[in-house]
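A single protein chain has been omitted; all remaining protein chains appear in their positions.
Lettered A and B in written order, each chain numbered from 1.
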Amino acid sequence: MRHDTVIIGAGPGGLAAARAAKRIGKRVLLIDDNWGPGGQIWRGYSGLDIDGIDKRYSTQVSDLDLDCEQLILACGARELFLPFPGWTLPHVVGAGGLQALVKAGLKIQGKRVVVAGSGPLLLAVAANLSKAGAEVVLVAEQASWGSLVGFGVSLWRWPEKIIQAAGLATSRFRASVWPVSAEPGRVVMSDGQTLQCDYLACGFGLVPNLELAMLAGCKIESGFVSVDAMQETSVRGIYAVGELTGIGGVEKAEAEGEAAGSRTALRGNHGAFVELLRQCFALREELKSLAKPDTIVCRCEDVTLGKIAACSSKREAKLQTRCGMGACQGRICGSALEFLRGWPPDTVRQPVHPVSVQDLLKQKETANP
Amino acid sequence: MPRIKLNGTLYDVPAQTSVAAALMNACFTARQSIEGEARGPLCGMGICFECRVTVDGIAYERGCQLQVRDGMEVTTDAA
Partner (left out) sequence: MNPDVLIVGGGIVGAACARAFLRQGMRVTIVERALIGGGATASGMGHVVVMDDSESQFALTHRSRDLWDELVPEMPVEVEFERRGTLWVAADEEELAAVSGKKAYYLERGVETELLDAKALYQAEPGLRAGMAGGFLVPGDSVIYAPCAANWLSEGATRVFGDVAEMGDGWVKLRNGDRLSAQVLICATGAWATELFPALPVKPRKGHLAITDRYPGAVHHQLIELGYLKSAHSHSTESVAFNVQPRKTGQLLIGSSRQYGVEDKAVEQHMVSKMLTRAVEYLPSIQKMSVIRLWTGFRAATPDKLPIVGLCPGLKQTYLATGHEGLGITTSLGSAELLLNLVSGQAGILHPADYGAERFAECRA
């Protein structure tokens, strides 16, 4: 069946878009790589599913060849991981990553966890992990208190659970601290202390999943998809909502999803909040020197920072050292190198995720009936 | 409760558990890097491909994006 509106991503933005599009009478298809709705932030919540629309979960979109009048990209964001000695050890996990794993059944009861990196996600993760029975040893935010004060002012904008986390924040929260190296079972922090931990949950903020927007040729400005008042990108018929247009959390994503799905202008001014977040949690220069020449930068291909020292672009690093040539297609090292070296993203080609030969052939059949 | 085989040993794992979480609960790492390092899940959301394992004979499946199914067989590189 042909759909009027196809939405990629079933997080808050995608779900809001789906509800709005359904409300105005559109035939809607909602696609997500995960096995259920909610995206990363609402992963595993019940009651999110929408009746009366078509849904395809556990479905990776590796190419855009969809027959619809409106395509809404709600691909969300991923964590920014920065390399430091020991970051490839198995007990070093993303902050959002560890939370996602716990939601997917990882037993965290009684485990000692250091939460580190940057951004409001750290507190939310710490709160959720505590609730699940983890012993949160420390929450280390790289930004300074001075910088965070500005963010404190606007905490009211955040969901209640983050405010609840403030209790935890006062006792175990440290600003201007970050991990400098990890060894099995422990982590050394920038203030000199060594902490024993079962997990170091570490993420340095969020970066948007721009691949599909780039593949579609949508205009990207300062690292985000450019959209008009109705969330339409520079490519006619393709819309972008949520973190793709600026890291701003659930409220912004829902408002943008509603606008795109109902094809009305966005309500509320979310730009100021995006800017506030960006400024409060700006990454400090010291983080650029955490990785040493023998620190792996590209985890897929085990390429060290030293090996790419002579390269001047992502493409050169790819061709000469295999950096970014692996299965994640440079998503992890690419985002890190944008911060470390200022290298812009490489061009995006389909498939935007690895895909089996069999599935590539299947796609072509449906694309060319 | 689904019964799955992880590196040859049977485990009863609550439904809705991801393969990646099941592996970690059983104290297994996931893939072996090309230089031989043991790697575990990093992003937990399908991006980093560090949790690649062989599931029912298919190599390079992302453990974090798959839920356990009764009878599933999972093997990691180190096994």
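Simple rule for what comes next: a residue touches a chain if its C-beta (ideal position, glycine included) is under 8 Å from a C-beta of that chain, and two chains touch if they have at least 3 such contacts.
Only a predicted model underlies this, so the values are computations on that prediction, with no experimental measurement involved.
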Neighbouring displayed chains - absent chain, whole complex: A, B
Touch criterion as defined above, residue of B:10, B:27 or B:58 at the omitted chain: B:58
Absent-chain contact - pick from A:70, A:142 or A:329: A:329
Candidate in contact with the missing chain, chosen from A:49, A:316 or A:338: A:316
Those residues of chain B which, in the complete complex, touch the missing chain: 34, 58-60
Residues of chain A in contact with the chain not shown: 63, 65, 313, 315-316, 319-320, 322, 325-327, 329, 349-351, 354-358, 360-361, 363-365, 367-368
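Quick note on the criterion: only the chains that are shown with their structure count from here on.
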Chain B-touching residues of chain A, taken from the complex the two chains share: 33-35, 40, 44, 58, 60, 78-79, 81, 88, 90-94, 96-102, 104-107, 209, 299-302, 326-328, 331-332, 354
Chain A contact footprint on chain B (complex, rising order): 13-14, 16-18, 20-22, 24-25, 29-30, 33-35, 37-50, 52, 60, 64-67
